[in-house]
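Only a single protein chain was left out; the remaining protein chains are all shown in position.
Letters A, B and C mark the chains as written, and numbering starts fresh at 1 in each.
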Amino acid sequence: MKALYFAWVRERIGLAEEEIAPPGEVATVRQLIDWLSARGEGYAAAFANPATIRAAVDKSHAAPDAPIGAAREIAFFPPMTGG
Amino acid sequence: MKALYFAWVRERIGLAEEEIAPPGEVATVRQLIDWLSARGEGYAAAFANPATIRAAVDKSHAAPDAPIGAAREIAFFPPMTGG
Amino acid sequence: MTQRTAPSVRVQAEDFDPGREQALLTHGRRDIGALVSFVGLCRDEDGSLESLELEHYPGMAETEIGRVADQALDRWPLLGLAVIHRFGRIRVGERIVLVIAAARRRADAFAAAEFLMDYLKTRAPFWKKERRADGATGDWVEAKSEDESATERWG
Partner (left out) sequence: MTQRTAPSVRVQAEDFDPGREQALLTHGRRDIGALVSFVGLCRDEDGSLESLELEHYPGMAETEIGRVADQALDRWPLLGLAVIHRFGRIRVGERIVLVIAAARRRADAFAAAEFLMDYLKTRAPFWKKERRADGATGDWVEAKSEDESATERWG
């Protein structure tokens, strides 16, 4: 699946997007965050405070316990500041 | 003092404005309405339902018991429908 | 304290350009974050209206709108406020009234614009008479009790 990062999540990780292949036991958004956090310092910094992280699964807002099984695209970003 | 009439008050009375000289005992807006009502059929028709009449003394909204003593200009009209 | 905003109030027969009025209010400003504009249009409720004839009380119309504008400036921290109200013959689809409120924050601009419209409806000395598409003169538009209650909710 494709992972997208925006705003300071993107800056801390140092990537706008990448292909990821989490193992089968990574089933929810929250578990994916934990799995990504272990990939390196940038990821750990980006996800250090999960309360400030929002996620979207296939371009729809997703809660931490949302399943990621069939997702093609998962995005992580800070709370939005549009408008 | 000058009396001004607007909308259907004007149409019923048949005048847009006129000079009036009510006697001294006509002291309030309500008393002036009663005094005008006695001037003829058109006036009586215009002021038949006092609940639908609004008044302004010197271009400010005025309640029925507002004094008219020093007024130079008094206007009568239906509830407003601007905006 | 910053200087108090002076409201712009116009009562005129001519049409106005909402985009131009918005641009005038924001031109060169760096402090405005929110601009709410309201345009009231002449609408045809039942397919038989041709136009409205708007009668007004010259002098009092400007004064009363200015008074309501001052109340809005007392209640909300506005950075700009403009009101234009037309009179005379206004055809279906044409503009009748414009209110623009500018503020740092959107909640203030929205509240001020809605307050102004609610008060204009019940306090500004304008009266609308209908003219029907078949040439007949219609009725004077009656004041709506819902407009009175809209005004009352502002306390």
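In this section, a residue touches a chain if its C-beta (ideal position, glycine included) is under 8 Å from a C-beta of that chain, and two chains touch if they have at least 3 such contacts.
Note that the coordinates shown come from a computational prediction; the quantities given were computed from them, not determined experimentally.
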Q. Among the chains in view, which touch the chain not shown?
A. A, C
Q. Which listed residue (C:Arg4, C:Arg75, C:Arg104 or C:Arg132) would be found touching the missing chain in the intact complex?
A. C:Arg104
Q. Given the full complex, what residues of chain C touch the hidden partner chain?
A. 17-20, 22-23, 26, 28-44, 92-93, 104, 106-107, 109-110, 113-114, 117, 150
**Q.** Where the unshown chain meets chain A, residue by residue
**A.** 4, 6-8, 10, 56, 59-61, 75, 77-83
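Criterion: only the chains that are shown with their structure count from here on.
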Q: Name the graph shape formed by the protein chains and their touching pairs; answer line, ring, star, complete or other.
A: other
Q.
From the centre of chain C, which other chain's Cα mean sits the farthest off?
A. A
Q: Please report how many Å separate the Cα centroid of chain A from that of chain B, as a whole number.
A: 72
**Q.** Multi-partner residues of chain A (at least 2 other chains)
**A.** none
Q: Could you list which residues of chain C touch at least two other chains?
A: none
